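With one protein chain removed, the remaining protein chains of the complex are shown where they sit.
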Amino acid sequence: MSATIERDGDVWVSSRTGTRWHVVCGLEVHAQLRTRTKLFCGCETSFGDPPNSRTCPVCTGQPGSLPVLNEEALALAVRAALAIGADVAPWSKFDRKNYFYCDIPKNYQISQFDRPYCTGGGIDLPSGRRIRLHRIHLEEDAGKAIHDRGTTTLVDLNRAGTPLIESVTEADVTSPEDAFDYLTALKEILIYVGASNADMEKGELRCDVNVSVHPAGEGWRTKVEVKNLNSFRNVAAALEHEILRQIQAYESGDESRYPVQETRLWDADKLVTRSMRSKEAADDYRYFTEPDLPPVTVSPSFLERQRGMLPELPAARRTRYVRELGLSAYDADVLVADRAVADFFEAAARISGRPKEAANWISNEVLRALGDAQTGASTIDDLPVKPHDLAELIELVAKGTIHTAAGRTVIREMLESGTAAAEVVERLGLEQVEDESQLEDWCRAALEGKDAIVADVKDGKEKALGALIGPVMQASGGKANPQKVREILKRLILES
Amino acid sequence: MTVRFGGQVDAVALRNALDAGTGTVKDVVEECLARIAERDGELHAFTRVEAECARARAAELDAKRASGAALGALFGVPVALKANLCWKGGIADCSSKLLANYAPPYDATVVRRLLDADAVIVGTTNMDEFAMGSSTENSAHGPTSNPWDTERTPGGSSGGSAVAVAGGMVPIALGSDTGGSVRQPAALCGVHGLKPTYGRVSRYGLIAFGSSLDAVSPFARTIRDVARVLEVISGACDRDSTCLPLPPFEAPQPADPSRLAGFRVGVPKQCFPAELDAGVRACVESALQQLERIGCELVPIELPHAELAIPTYYVVATAEASSNLARYDGVGFGVRAGSELGLQEMFAATREAGFGEEVKRRILLGTYVLSAGYQDEWYGRAQHARTKILGDYLQAFEEVDLVAGPTSPCTAFRLGEKTADPIAMYQTDLLTVPASLAGLPAISVPCGTSAGLPVGLQLVAPAQEDGRLLRAAQAFELATDHHRALPPMLLGAQA
Partner (left out) sequence: MASSDEELVRRTAELARLSITPAEAAHLAPQFARILEHFKTLSDVDLEGVEPTTGAFGLRDVLRADEPRASLTQDEALANAPERIEDFYSVPKTIGGDA
């Protein structure tokens, strides 16, 4: 019979034995670098192209072909390393990892073994915990083997040779939540520095998990590798499942059920991991220095150039928005989540000098237009409204030329048609009516037969005015300046 | 007039005759094809003769000349390619059953440059499978014979290209030299064979054996032709990361090409081992005296780590080969066996059926020296020993301008003589592998015959001193007639 396992923070407690189980977990993340061409040849990186249409002698491993390193891949990899505070090695080299499979055309993968281009670094999670990185290395991706078509396996080499960075954490991950937060933060950073699009659905980010459990105070036990994790949620779910599976196995006391060193695949439909194959002793990659590629040095000047290209990173931005610009933590999160949105916000805030207003307009109106069929825009840069357009609107509201409600109409029109704010205001006639006699006429009409309200206001209950403002605004077609309407109503009541 | 080149006209002379309007490329190509038809049945230098392709090319080149366009440095010159050089339109099967009919989808850089220089590729030549061997006997196409004695091997692995030139079928041919695969057959066939500095010529499109050693290397009958081919095929290549970023080679133009005044030539004791054939020793010693006569100073030197060269070479080359040849798995190219099996079993069946015995032996050796638990002891130590061997040369070149000695410890051996004993076969590379491990330019030049079989003198120069090497080789050539010696079977043809 299985015990009930309960969480006590990062400790998993067995109801039956009272054993307090600790989790040791490390993550290996492969991220596709955002280059135009592959790591060692001039084929364009590909997604969704016809099979085997983006290959050449190099990435198909034709006899006699040779690799030449893509400079941009190195630059992007270095930028990613700098963004997580890692040490970029003054020189690194490539090695061959030898193993046979149908999706690696040379039957060796060009990777980095004993001289990776970067080591160390780490990412601070919102929980305050820090996940340290062991190393990051550059390598080429495999092609795709397709197993679900008939009696044979089909091979498409379009992806073969795509540049990847593989980052390996220290075993600092102690819970599924850590894993989720780490991946979220890593993805955000990779996108921020432009190193990767990190789209998991396109396989641009892939994560493997190594996990083991042990009772508090005891040594680490056998680790199990879990693969086939195609979303952050799956990583967390698989980890949770695997932790429970391992604890239950140990608690069963049946040694034949104890976890063995193996690779397990996550089945996202059945929500279980299942064994793929034991890591046999026969796995011998025979790494040796790639004789076709000379070593790579990263000069201080190259490093500085890459550092100069780093944007302010998400965590720093978030803090600055709250502390210096006075935004709420929520608004800061919303804006920072996408680098382009944050950049848009900063420009609009700078031009208008009103960061809070800029944040409100962006999170309430501008972001709503993304993914909207009418604008057809998927990113903020696709929108016809640019930061200076938004700043213009903010100023019109601030000056009182239009009021906030009219502003909403204006921004929607701007987002749809790309027309400038002032032009929309003029075309729709939204400019606030400031003319006193006109306002007075509307107010007098609204006061007709509202004696009870008039009495309340006279008694000092100013709140009652609210019921009169609405009809005035309606009568004005939304153009009356509500502040002025309030003043006039009050004066008329008190004068009567 | 028919332009004849059957051992008499070198490539440069042929090209200049065509440039001067003498004869046509069509004549040249027909003459070449006739010679091949006449002699190759016996010699078996070619794996394929691309007659139609060569004829079409000849017509194209004759049209080019008629149009008045400037003519390339090898205009109209027939060339043979070792079957491990990729070219679109040819078959690069590396004399392996596994790669039978492999039609490369691209041109090797050297092939592109030959074609850009208006050369005519007439066919591909026989070799030891994947360049693994020293006799051209490890071939799916059967052995090639030495024109000096058809019962004997031409050496290898580029035996087919050596014989194509030595047999007067083409004026120049390309081979590849990993541990002596051009120099040794050049010596055994009585022609010139140059291994340029590692990286002087692009390897892009040369089917890899030992990547850190492989060098595309020409055969020719004159040093002028050797230099011309190097001028055409050398130079920076943006598809080979190990290719030196240098402009194309330019042959030196010394004031007096016949003298080597002040040249210090190092003669390493280790190049004259006990097992050196007496006839070879005599020829080489007389060649050294000849060098003295044209102004060289002979300096006895030491290459103290020479005895490490054979093990170091075989460990490094087979380790790299085991990985380079992993791609022959029956997926993307080659001949598949075991389609009915599982994936990994199909790989093994394909490789078992497709590779010959020597290739399997070397893949096993290379896999072993890289495998867990053995890598430090073998591959690791070999890499360090390689540094020692390189150091020997660096030290020698502090004192001397060139190093000289025999190319091969023996003259052409009989077909089948060494096939049963791999170590005896490996030992024939004794004198050529040190320069390969050090990446240095080295050439074998004919220096006489012993018992009717040619002997080669090997000259080695410091890295990137290919010019100095050819200058010395040319002075030696001018002072002797050895390079003019023809195998008996061609003497009749000369009449």
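In order of appearance the chains are A and B, and numbering begins at 1 in each one.
Quick note on the criterion: a contact is a pair of C-beta atoms (placed from the backbone, for glycine too) under 8 Å apart; a residue touches a chain by one contact, two chains touch by 3 or more.
Given the structure is predicted, the values throughout are model-derived calculations rather than measurements.
Q: If you put the missing chain back into the full complex, which of the shown chains would it touch?
A: A, B
Q: Pick from B:331, B:443, B:473 or B:490: which residue touches the chain that isn't shown?
A: Touches the omitted chain: B:331.
Q: Among B:378, B:413 or B:476, single out the residue that touches the unshown chain.
A: The missing chain is touched by B:378.
Q: Taking the entire complex into account, which one of A:294, A:353, A:371 or A:400 touches the absent chain?
A: Answer from the full complex: A:294 touches the omitted chain.
Q: Can you list where chain A touches the absent chain?
A: Residue positions of chain A that touch the missing chain: 35-37, 41-44, 50-57, 60, 68-74, 91, 100, 102, 145-147, 150-157, 227-228, 265, 276-277, 282, 284, 286, 289, 291-297.
Q: On chain B, where is the contact patch with the chain that was removed from view?
A: Against the left-out chain, chain B lists 102-103, 105, 198-199, 211-213, 238, 241-242, 244, 305, 307-308, 310-312, 314-315, 322, 326, 329-336, 339-349, 351-352, 355, 360-361, 363-365, 367-368, 371, 377-378, 380-388, 390, 422-423, 426, 437, 439, 463.
Following the convention adopted for this analysis, only the chains that are shown with their structure count from here on.
Q: Using Cα averages as centroids, what's the distance between chain A and chain B in whole Å?
A: 57
Q: Can you list the residues on chain A that touch chain B in the complex?
A: Answer in residue numbers: 56-57, 60-69, 96, 98, 100-102, 105-108, 153, 155, 157, 284, 286, 288, 291-294.
Q: Within their complex, state which residues of chain B touch chain A.
A: 84-86, 92, 94, 99, 102, 104-106, 108, 203-208, 211-212, 238-242, 319-320, 322-323, 326-327, 329, 331-333, 343-344, 347, 367, 370-372, 375, 379
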